[in-house]
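Shown next, in structure tokens, is the structure this report addresses.
Partial view: only certain chains, each at its native spot in the assembly.
Note that the chains are named A, B and C in the order they appear, and that numbering of residues resets to 1 at the start of each chain.
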């Protein structure tokens, strides 16, 4: 399977995603410069975390106009797999490829720590290999407070498009387990056809034993599994 | 600056002394122009010239077979094998942060990160030793919040994890907090580059942010004078950081170096372009001709202002003329403006032109080699008083559980996660041991190795005895690194002191440098970089002398790393080293009795060396399950830390002649608490026998939900942990 | 020509920063403040003299880039 990791000016988890895909998943991976427009070589496009364009104005607001994003739109429309992690999620939301927006954390502070996440739907390209109810994955963001209007939230729930929610270690959805104020503890959502995923937690940060946790790997493995089964 | 004023009156406004002004005239053989005078005033300021500290710093050991670059460059560099080198350095941004905490701290990170990639290294970690005034002051809380947010705002954006630091509160820092920042980078040995021009004809290229009036006179105005009522008026000197641009500078600079395009690379830090040009030229033994009117500006500026502006995120590259186009092209791909502003010329002249007219014509070396002073030094009188304190009469409270609870929830000992959770400490996927341990441990990808990083420096100890206090900073940093499984390799430092023109302050400085030097020699630790920050005073009151040490250790095999947390039921808890009745300068005395008195714990360098060797060898043999250095708070705090880390309790049966409070809270040096399986005890004893003076004392065993020490302490882990964990955020709420 | 753009959090969208500032104002003794909303104030310097045309262009800039319609409202006016 061939991955393309997009590099925007200010991306800073690009190398981390690249490393995990190559060294841990042992899949083919290439960097895609934000000015490139040909995504046809790739089976999955990764929009990595970081501070694209310094996150000035609003996170993801400037990056969404990069030439590559027009191609990402087409790639997704054609059913291609797109995963946006953290800043990547913010860019997807700004670009309208995922609904809602990400506001400043209610703590008004950047938060970097492990959180527990209840997996809400395991029948997706991103979660088919998840074998437990709760995943432990780190977050690292200043704007992860997901908002959307009631109608959108209803629809996301109804269609099973909320994939991850902040929870306690047992999987209970509580206010205390919500690190950033996100509506309904939402940490990750998918597009209508489930081929686009946006999530605030960083699966690439917990995909190796030496880093302490490997729950992130279940997400990466799901994608590869989905692809190898022929979608 | 009023250009109308003759230079003979201007020099004093710029902070130069009359004899320095005479020296400048002698060097030039004439009166300097106003622009030249401005440049001299910055380059000869304490901050840039080290005029008061240069002599003393010569005491420090700087050599070692693994040292690739000692002090004198933007950062020190050591060889860690496998063709890799590690560059690191520490800096202060105390005064800018006192004026504007967010931007002051942010630009501090920006500056130290530039020092690292300027050497060719990719920055892989930041550390942030911080000292603030008492937490009950509103101003302290404001400064703390702003500084931490500033470090986070800048460092997180760069994608450089902030993996360790420290944080002390003491009233002596009320007005003058210490914001020190350290950066560590890694590179292939072949990519090392120095900030020197080499051959006439080479192009001098300035790239990145445009120049504005930020921080005009920042170095001389802010860093080299004490604080007083006029500080407010100096505010325009504050710079605003742009981490996004800096991130692009890192990528573009490393790309140019990988492509072999550059002869020299330098950042523009304090004293801006004047400093970068004169140092780059002087180091290469050449001159430079530069056109100030080609410098891209944000606003209309005088040549004087351009030469001394401290606008952030600017770099100076020197390359062969044929490669200039390629350099500019890389910059442009990263969206960075690059402009050739001049060229290298023969001789030693730094010539600056403004619209064709020569406005500066000085020997580059005269700017770079400022004056050197031997300051007067005299032992401060307060030392007799604090040393005479009789601590044997201190009455120890009977409820020691209560004492321990108060200690672990006190500002200097409570959990710092409120700070480090604001820092991205994971990005780059190297952080194997997070903040909250003795040292942070990073893996070195592509090798089986690791790096252990720690910063240490207790100002209270140094106040009570600067010589011993500085030694403790070194030996404690080394122990932190050893307890993680690493071999200490080299140090950097940041020496924060008051006004060096005061003999009592200068005495503190000299004694601290002597202490640091002796400890480094005893432990074979070269000092490869560092920084001196003087004039940390406000309203005539100096801070405690505060040398801060930044240590880098290497783990030959990262799989042999060790954490502070107890591992399993029934493991033996063993103390390496000896506990003495040394409550002087302790947190116990300060928090429980309100005293800053006595003598700090003593350091016996031979014993220290021996205990470190034992701990190191035992970890190397692989049977040590946890290791924790004993430092502030004493043994009781060390033990409960290890309990909390993994949620396992401990029961200790202690026999001692000391009072219980002395045994638990004395801050004696040269100690580690380690755990191991019972059957491995003889191995540890044997290793200890090979050294002189390293007692091995079995204290108890791991297990249960409580920490129990004789009938002195019986503490429930979960409840006490909550008090420790939430103390800082409760105080700040 | 100078155009000032005012961007405000949409009614109904939580404004955590505004709430925090409200809290701080109260603790500083400014208890008369009942609500705080924090938005952005953007000043554009533009070439172009025809007000109608400038207006159309700025309208477009706002809805495409400067504001996010899901969470923000905007308005603008010539002058500052």
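In the analysis below, a contact is a pair of C-beta atoms (placed from the backbone, for glycine too) under 8 Å apart; a residue touches a chain by one contact, two chains touch by 3 or more.
A quick note: this is a predicted structure, and the numbers were derived from the prediction, not measured.
**Q** Treating the displayed chains as one copy of each kind, report how many of each the complete file contains.
**A** A x1, B x1, C x2
Definition applied: only the chains that are shown with their structure count from here on.
**Q** If each chain is a node and each touching pair an edge, is that a line, ring, star, complete or other?
**A** Its topology is that of a line.
**Q** When the C-alpha atoms of chain A and chain B are each averaged to a single point, how far apart are the two points in Å?
**A** 36
**Q** Round to the nearest whole Å and give the separation of the Cα centres of chain B and chain C.
**A** Each chain reduced to its C-alpha mean, chain B and chain C end up 41 Å apart.
**Q** Quick one: report the Å distance separating chain A from chain C, using the average Cα coordinate of each chain.
**A** 29
**Q** Of all the residues in chain C, which ones touch at least 2 other chains?
**A** Residue numbers touching two or more other chains: none in chain C.
**Q** Given the complex with chain A, which residues does chain C contribute to the contact?
**A** 13-14, 16-17, 20, 65-66, 68, 70-71
**Q** Quick one: in the complex, what on chain B touches chain A?
**A** Touch residues, chain B against chain A: 149, 152-153, 156-159, 242-245, 247-248, 334-335, 417, 420-429, 431-432, 443, 445, 558.
**Q** Could you please specify the touching residues of chain A with respect to chain C in the complex?
**A** Answer in residue numbers: 57-58, 61-62, 65, 94, 100-101, 103-106, 108, 145, 147-149, 181.
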